[in-house]
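Omission of a single protein chain aside, the complex is shown with its protein chains in their original locations.
Up next is chain A:
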Amino acid sequence: MRVARGTLLRNLAGSIGVLCTVAGLAFGLPAIDSALPAVRPAGTGPYPVGGGVTVTPPPGARLDVTLTRPRDTRGTAVFLVGTVRYVIVVAPFDGSLAAAAQRLRDKITRGHQITGKEFPTRTTTGLDGVEGTYAASGRSGRYLVFLAGDVAIEVTVAGSAPALRAALAAIEASTRTITYRGGKP
């Protein structure tokens, strides 16, 4: 049982072609992706997060375009303020504010620990929400949940304790600008 040399060479060439295409898709495309910067300036005006929600980013914030996805009914925006990650997630939700807060806490407690008490908060456009804190080894965080229309707005802010302290004021000012459908009831 043997294979003709010509067949073997053609098969080898084909195999190398398949292998190269697989490598191109699985490693080449991610390599090109990595070579391009993922962040860009977020700008100063209101940024559409998705699901009808907008926010004015903190001054000097950068937008992580690889994680930001604005859509009609939902959306995610990831800002970087220094080394602090400021994430806003909008998703359809038909429960109460307490239920939305519980859902976010459940997500947070998969890798972090809730610290301190939860207290009410409010945006400048009148959206009611709750706010709390969490921590993990070497990182501190804040979370906020708002309910607007048929969506829940989840905000998480995380970074090292010194960086978070430095950025917190600007981020809190930004969270107060969160608006649902332009502030219309």
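Just so it is clear, contacts are C-beta pairs under 8 Å (C-beta built on N, C-alpha and C of every residue); 3 or more make two chains touch, one makes a residue touch a chain; residues count from 1.
Here, contacts and distances are computed from a predicted model.
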item: Listed names "Glutathione transport system permease protein GsiD", "Membrane proteinase PrsW, cleaves anti-sigma factor RsiW, M82 family", "Hydrogenase-4 component E" or "cytochrome-c oxidase", matching UniProt entry of the absent chain; value: "Membrane proteinase PrsW, cleaves anti-sigma factor RsiW, M82 family"
item: Among A:29, A:98 or A:136, the residue in touch with the chain that has been omitted; value: A:29
item: Residue of A:69, A:139 or A:181 touching the missing chain in the full complex; value: A:69
item: Contact residue for the chain not shown (choose from A:92, A:116 or A:162); value: A:92
item: Residues from chain A at the interface with the omitted partner, ascending; value: 1-3, 8, 11-12, 14-16, 18-19, 21-22, 25-27, 29-30, 32-33, 36-38, 48, 50, 63, 65-66, 68-72, 75, 92, 94, 103, 106-107
